[in-house]
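So that we are looking at the same thing, I have put the structure below in structure tokens.
Heads up, one of the protein chains got dropped from this complex, but the rest are sitting where they should.
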């Protein structure tokens, strides 16, 4: 995304917020405090996520500063945030503006919060990363290990019940629905969680378990349990999952076709 | 339900609260503030839901007033609330009083909160509806689109992980358990979510996807994935779901028999 | 566990907290307030759970005192807490210290909170138990009836979406993953929920429904729906679940092998 | 004040708030939540005072409703509120808009809060009146007994340290500065506090003690101690106070000339 | 006061609170949480003061435990609390029940809070004492150094603006009104503040400065400035204060006659 596109996204969010203030006085306070008085997308996100993750034992100001520090230290996070906003806008028919995922999508909030815990993990600040993982799980219902590697253009739809393990890897442009587990198996340390390729769509309430690979542009049907590698461009479904289609064209994560 | 029945329900709730104050001093504060000092069921609900949905960026007083406005403008909401309380009382063996769902059932709270967001949606206040949908999803774990149409006498049991899409329709006297998705498919706008008939029972962790119809008085077994229409009075189960019984007598939502 | 082991656990937790304070200044406030200024594990737990379960209508001080009363009246709770911490430490490769589950695991928090509601239930304080069940469900995403009987050495991994019914029984040394339902069937009162034996492992998003027995050391694969008794030392999987292995050696809950 | 003047005051306050939102984004949230989303002056005041007087043990919603009830039951309160706003605007050179005392003057807030406790006292709700008197004293630093009778067009400037006793009476168009005591003497019940006539000005840190009368349009210099009746149109000053001028023309409360 | 009197006081407070709950539903929550669910006067006081002194950076639970520790370690504090309640009841005609000062008198709250900071000071916990002195000064408007020695049966009427220095001593059965300073002079360390004898009455807004002695049963008129010793049984008044009466019979603090 080019710099001018960046500006376009930010300007769109500001415009949407201004319109919303005009149309909905009850949100004026929220929108001014959270969006309009800030100058950048990252400041909005730092404020918004710190509102959500603060608690009687963790001050909102301290969290906001931490999140800003994360964004400043790692500009790639904000690039990913922008791609994730666009992903929601393009893939979710119920998402009709750029500010909707930014402000109101729990799965989006969980994903961006994990981008922060991931930075903390890389910096060796594991305890703080655990602390925040717990808060994210409480508030947003998604329990994503700070060490998990997640690409850009990712949509965690709805978010509730999503579990992603320590050594899981999620590629770019992936769509994951509610109730999905990318889980480990056994109690050995080491690489034990799934690797999800680019463009993959994973349907609701699916469990993918163990150090297996879901190939690029594959689709896993809702309610499935996947225990073995899935080749690229396949559709799998069932408990346990079996391949029901191969060499499928297109990118399931972008098409969002849940049928199998 | 007749006017005198309305009174009976309200009087029962008051009596239960008074008994609870006497028996459980630790709840006396909560029960006085939330129930006993109010004069109507709708005031109790407006207070209780605003306690739960308020946040550092949304004042409890503003929410309480909004919810009262919703109830005043749309008395059908309170009729549905009464039917939903009775539904929980009659169908859930663990529910031994009328105040239990009103005060303590997360699925009930999510459902009544959606009745408010639905009214906002109809009034064209979409941004506020999204704002509240997000809070409901955070607090109650159920992500129900404000546009979804939901009948009366509905029980959302436990509530966690329930997702209901924009063009979904849920009939009267339906029972839906935790982890159920009434989801869309594809990324086209337009009518893309399930239509659930009257009297239907949908088991835990089930995904029903696409603009399909679940016929009146049918039952969907737990853990199923439904991608096709289900005729009335059928039982379906499996991933993907198949019909295992037809022409079943009775109303599964009322019987709550989870066996298939 | 002997008294000296008790001390060892407590001392390890203190040491871990002290290290964390040194390494992570942002957590210093939280760790001092929650851990370091207390003299016993039960005081830490009472403080930590009351931080999480307090709300605008239930004072944190009142909850903290209640939880201390529960621990004092029923020392077996603290024995179980200790066994549960050890269970997480031994079974979860992502858990590298004793304080991690105590402070940051939502499933652990839900389980210990239920031990308190269970004590309230036994004392006849049912309304307060319901109140707290609701708060636990909101904050931790697990809806566990206060009457359910749960053994020691239990791990509720991640916790989100777990539902456990009124007459359910969970044995010792059991591991239960996210999205698992131990549910009832029908609307009759009386014994209507599963009985889970010792050493059982229940995979993610599984529904076990009705008054059936899961035998000791059996394993239920992820995404399964179980409607019939499972003998001991078996592996079952599927919707509905079928036996795929018998006379399996070992203790699945301890091995955490999710493959079936 | 006529009905159209009422409208003029309310419209001026709205206009000032709208201007302030435009000029000062940081106050936009506060002004929307407190002023702009309301339809009447009394709703603004009920919201604003309940923000200030709420506490961990007294819900803001309950207070807001109580204050609205007071205003609805006793429209004279709102008449007095309007006169008091005008008094501040006309007498205090540092007050350059109608919304300034309404939103930011502590003495004004204490006075209007006492008008509410006075209504409670008249209704026989003495305990609630005491509760609020304590909160007013904590937040606004003025300790005014709920039974005290206070006229309209009164300015309590700054407010800190003002004490007004149970049987005190304050006339119309009076100005009282910080640190002023209208106190009793002895420990007998009954009429034991000062009666302050119309148009009186009482300077800072003055103590007026006992059932004495301060005549209309008199002035009490700062730092004085008054133990005896003061005739009308006199100026008194000193410890104890002595008459330094008689038959003074004008209305000291309106002129605000502190010299003696 | 004998043990049975202690019981009488506690029972009276309970009875008054129960009556108030019945008569004033809006206070039911406050009274249950603060008074009725507790078993002793000290638990009520610890809860009530911790409600008032807690802040975003100091947890109410931690304060409550600290205050209980103070009361347990130093039972003389509770004896003094009882005498101070009785003092208010007997001397203040506006105080018509024992629970009124306990729950609603800011001067009483400041005094009892200082009894706690004084214990901390004696224990060498000076920083915590300073922290609380600051909170007491913010909430109750009285700035009393933790080292000041204060007897029993003391009434700090209204409390706002009272300042008491480090080496000040206040005897038994003293009454001090709002705005009184017992201040030091110079910047030398060491004994530099007033010593107030038993039975003394000090009127509003009076300043007593330096290491001087106010003899037993003397009276200082309101608005005075005292820079020299005052013999016992005298009345002084003025700026600076001069003796206006000697050998006065009676105990001014008990008579509360403010005239001089």
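The letters A, B, C, D and E name the chains in turn, as written, and every chain counts its residues from 1.
As a convention for this text, a residue touches a chain if its C-beta (ideal position, glycine included) is under 8 Å from a C-beta of that chain, and two chains touch if they have at least 3 such contacts.
Model, not experiment: these values are computed from the prediction.
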{"item": "Residue of E:160, E:218 or E:235 touching the missing chain in the full complex", "value": "E:160"}
{"item": "Option touching the unshown chain, where D:86, D:100, D:117 or D:235 are the choices", "value": "D:100"}
{"item": "Candidate in contact with the missing chain, chosen from E:153, E:171, E:184 or E:197", "value": "E:184"}
{"item": "For chain E, the residues touching the chain missing from this view", "value": "55-59, 62, 66, 125, 127-128, 130-131, 133-134, 137-138, 141-143, 145, 160-161, 163, 165-166, 179, 181, 183-190, 192, 205-207, 209-210, 223-225, 227, 239-240"}
{"item": "Hidden partner chain, residues of chain A it touches", "value": "33, 37, 47, 50, 59-62, 64"}
{"item": "Residue numbers in chain D that touch the chain omitted from display", "value": "20, 23-24, 26-27, 29-30, 33-34, 51-52, 54, 60, 90-94, 100, 103-106, 139-141, 158-161, 177-179, 203-205, 221-224, 237-239, 254-260"}
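Operating definition for what follows: only the chains that are shown with their structure count from here on.
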{"item": "Interchain centroid distance [CA atoms averaged], chain A/chain D, Å", "value": "54"}
{"item": "Whole-Å gap separating chain A and chain B, where each centre is the average of the chain's CA atoms", "value": "27"}
{"item": "Interface hub residues of chain B, defined as touching at least two other chains", "value": "26, 29-30, 33, 37, 59-60, 62, 141, 160-161, 179, 205, 223-224, 239"}
